[in-house]
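Only one protein chain is missing from this complex, and each of the others stays in its spot.
Moving on, here comes subunit A:
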Amino acid sequence: MRVHFTVNGRPQEADDVWEGESLLYVLRERLGLPGSKNACEQGECGSCTVRLDGVPVCACLVAAGQAEGREVVTVEGLAEYAGQRSGDGPPRAGGTHSQAGEDTRLAPVQQAFVDAGAVQCGFCTPGLLVAADELLERNPMPADADIREALSGNLCRCTGYEKIMDAVRLAAARQSEGT
């Protein structure tokens, strides 16, 4: 079947999609957006987290056909998405296309992950970024308990989570200072 939906603000079309295929598979294998990671395919790890009409979901558990006509934001589009939200556009360091490998701009939450050392192997990072960015959108000054809850569906095998907590606190602090 053919599926149409919007990914990171651009209309996309995927052909020859198998009816049982997940949104995650379509993003990675058909649309060339490998940012969302595939680890468990059963909703346990959160590394495939994307926004579906604004809501964080596990892309591995959304049937591709269920995304028809809807808006998806993946980690590849996070800088642009966060930039539009803050109204002043994303910080510019490179190109303007939200396709894999072409864009070097970072969303504030991404910069905070870099600065806080919250990335080790990086496999969990895309999902955590999407989840953390949504938390900061909803709750600009989250308490530690709010951060833990918002990220409770994302597993990290490397960092022990403390640096990830630091990164989200840092992003929140920078956001409230307006930097």
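Heads up, the rule we're going with is that contacts are C-beta pairs under 8 Å (C-beta built on N, C-alpha and C of every residue); 3 or more make two chains touch, one makes a residue touch a chain; residues count from 1.
Rule of thumb we're sticking to: contacts and distances are computed from a predicted model.
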Chain not present in the shown complex, as UniProt names it (candidates "1,2-phenylacetyl-CoA monooxygenase, subunit D", "Fe-S cluster assembly ATPase SufC", "Carbon monoxide dehydrogenase" or "ABC transporter ATP-binding protein"): "Carbon monoxide dehydrogenase"
Contact residue for the chain not shown (choose from A:22, A:110 or A:175): A:22
Contacting the left-out chain in the complete assembly, out of A:7, A:26 or A:62: A:62
Contact footprint on subunit A, counting only the chain that is left out: 1, 18-20, 22, 41-44, 46, 49, 55-58, 60-63, 65-66, 68, 131, 149-150, 152-154
